[in-house]
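The other protein chains are all here in position, but one chain of the complex has been omitted.
Chain lettering (A, B and C) follows the sequence in which the chains are written, and residue indices restart at 1 in each chain.
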C-alpha cells in the first residue's frame, strides 16, 4: 500500500466493500440558489449517492462545458461567494455522512490564501479537492498544505496522459484519481466502448488509488458499463440538466434510476 | 488695321457707331427647349440686344458655373443634339439681323469633324465661335478652317493672362476678344472696380479687335461702368436666372432694363 | 504654353485660358523637379518613411498550385499608407505643391481612395484641402468620406451629371479656375491635361521600377505578363513603366467590363469598341461618348474604374499594341476577389480585382516556367459596403439595420 492513505481513500474502500461501484455526483453551490443546493444534496444522499463534488463557482470555469458554465455564472449573478460556499459546505458535511469534495479553480484558493483555504476545508470536514487548472508542478504549496492536513488532492487522468505522467499525478494525489473519459469539456456525451476499457486498464495499472470516471456519464447503462472496471462513476452535468428541465424535485428520481 | 478683318468685326464697329456700348447675351440652345430658345432670342433682339452667343450644349462644360451647367444638362436631357442646334441656329440667323456666335466646347467640333463644323457654321450664317477649352496651340486645324472661311475665332483674355500671351491670342483671333472680368466660372458676381479698369486698359493695349467683357455682368450699373471702356458687355448666366425665376416672358423686360 | 504632351494623337492640354499660366507654372515646376536629383531622393525618403516602400512582391502559392500554369506574383500596393497606390502620386504632388509655395490642394475622387490619400497628404503637409466627389460615389464610399472629413478635408458631393468621377473632375477644375493662385489641383490619375498624365506616371513609376528589380532578384527572370486594372490608368502606367524596354514582357490592362458590352453597361474604353476619340476634361483620348461627343453613363461595380476616359498614354500604347487591353465583368471580379481572399488571405480592392480576374483566366493556359505579376493597386477595406452587397451577406444587412435602429432611437431621445 502506498504511504499517504487518507480518510477519503478509506471511506471509498469501505463503501466499496458493500457496492460494486459507487456513485459520485456534482453540484454547483448556489445554483440556482443555496437553499436549492441544500435540498438537492439531501435528495441525492437519500437516493443513495456515495460521494459528492461541491463546485465553488468561478467566473472563468475554463474546463467546464456549457451546462456547468452557465450554472457558475448564474450562481455568481445570484450572489454566491466563497464564504457562503464554505458555510453551506460546512452544513452539508455536518448533516450528511458521505465524503464531500470541493471542485473549483485555482484562483479561488489563491485569493483566499492556499493555507487558509486548506485549513478551512479541514475545519469544515471537506475531504478533498479537485482543481482542474492546477497541475502538480504549479501546486507545490497546495499539495504541501493538503498533505499536511491529511486531505486528498485529487488529480485527473485523461486519455491523453502518458503512463509516466499518470504515475507522477498519482504520486501527488491522495484519496482517488479522477479519470476523464474523453477529450473535451464537461457535459457532452461519451461513447463507452473498447477504447475506454483499454484506457481504464492503463489508469488502473499506474495507481493504487481508487478510480473515479467522469465526463459524459449519465445513465444506468453507462454505469453498468463501468461496473467492475472502476470504483466510482461520476454524474456531473446530467443532474444539473435534469434539475433545469424538470425542477429540483426531479433529481431524486433521476438518481434512483441510476443506483437501482 | 490688322490683316484679318471679318464680318463680325465690321458689324460690331458699325453698331458701335450708333451706340457707346453694345450688349451681347447668351443662351443655351434647347434650354429649357428649342421653342423657348427661339422665343427668348426673339424677345432679346426686340429688346435691343446687339449680338448673341448660342451655346451648343455639352455634357462636360468645364468652364461654366452652376447655372449654365444645369442648363446644358437639362437641354441634353430634353433631347438636344448638335444637329438640332444647327437647325435652330440657322433659323435664328435667317430671322434676326444681328451677329450670332456659337459658344461650345471643343469635343463638339471634334466629333463633327473640325472642317465640317466650320463649313456648317459658314453655311448657316454663324459669324464666329468661342471654344473655351481650346487654346490656339491645340487649335491649329480649327483656326485654319475658321480663317479660311473668314469666320471669327474668338479667344479669351483673363486677369491672369500676361501681356505677351494677350498678343498671341489676339493674333489668333478675329472679330473680337472676350475678356473675362475675373477668375472663376460663369455666373458669379463680379465687383466692377479700379482693378478691372486697369486690366481692361491692358487688354485694349494688346489688341486692335473690339473687346467684349463678360462674367458677372448683370445690371445696368455694371454696363454703365463698362461704357467707354469696352465695346461689348456680355450678360450670360443672369438671363437664364431671370428666365428660371420669372419665366421665359420675363427675359424681355429684364433686357430692357439693361439697354435703357 | 508649348504644344507638348502628345503621345501620337493623344493627350494635349485643352484648358480654359485662365489656367494657362497655372499649367505653365506646373510644367516648369515638374520639369525642374525631374532634373533635380534631390527631389526624387526626397520623394523616395518620404515614401519609405511615411509609407512602406518598397512594397513587397508576394507569391500566391495556393492559387498557383490550384490553377496550374504560370506562377502568380502580386505587387503589394495595398500595403501603402492609406491602402492604395494613390499614395505615390499624392505624396509626389504634395512635394511639388510645397515647391510651388501653394497652401491649398483640391482633388477629385471616385472610389474615395484618391480623396483619402490627398486629405492625408494635406494633413501631413499642412495644406487646406477640398475634395470633390460625385454624390453617387459619396453614397457608395461613405467610410472614405468619413476619414477625409476626420483629416480636416472638406468633401463636396457633386450632384451634377452622372454624379461620379468625371463630374468630380469638372467641379475640381471649376474650383481651380477661381483659386489657382494658392491652390494646386492634385489630379488622381494619369489623365487630364499635360503635364498630368506624364507627371502622375512619373510618380507611379516607382511601382514598376521596384517590381522589375524585385522579380529579377527573386526569380532571376522577368515575368511573362504583367496585369493591372485600368481606371484612369495610373497604377497601370506605374507598373508598366518598369517593363517598357522588356519586349518579352506582355503588358495587360484590365478595364471594367461591368455588365457587358453596350452603352452604359461598362467602362471599357479600349478593350471594347464602344469608345471613340474625343476631347474632354482637358485631354484627348478614347471616351465613352455618343456621336455628338456627349459623355455617356458608365457602370462598374468598382467606383475607381467607373470613368469615361482613359490615360492618353494608354490610348497610344493600345494603338501601338504595346499593351493588350481586356475587360473583366462585375461578376468575375467579385468572384476573383473572393477567391483571392479565401485562398491567399489578400483582400484586393474591387478595382484591383479586375487585374486578378484576368490573370486567373489566363494563368492556367501558361507554362509553369512562366511567371505573371499582378498589380494589387489597393485593398478593399473601403469596399466593405459594396462587397457585402455583392456577396449578399445577410448578417451584414442585419448589423446595419440594428445599428440604424440604435441611431434612430438615439435621435428621438435626444
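Convention: contacts are C-beta pairs under 8 Å (C-beta built on N, C-alpha and C of every residue); 3 or more make two chains touch, one makes a residue touch a chain.
For clarity, every value in this text was computed on a predicted model and none was experimentally measured.
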| query | Where does the absent chain make contact, in terms of the chains shown? | reply | A, C
| note | Across C:150, C:320 or C:365, the one contacting the chain not displayed is C:150
| remark: Absent-chain interface residues of subunit A come out as 58-63, 65, 69-70, 73, 76, 81-82, 105-108, 110-112, 132-135, 137-138, 155-162, 165, 169, 180, 183-185
| task | Tell me where the left-out chain touches subunit C, residue by residue. | result | 48-52, 55-59, 61-62, 76, 79, 81, 83, 119-124, 126, 139, 142-143, 145-147, 149-152, 338, 341-347, 381, 384-385, 387-388, 391, 393, 395-397, 399-405, 407-408, 410-411
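Heads up, the rule we're going with is that only the chains that are shown with their structure count from here on.
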| message | Graph shape for the chains shown, where an edge means the two chains touch. Line, ring, star, complete, or other? | response | other
| Most distant chain from subunit A by Cα centroid | B
| Which integer distance in Å separates the CA centroid of subunit A from that of subunit C? | 66
| field | subunit A-subunit B separation of Cα centroids, rounded to whole Å | value | 98
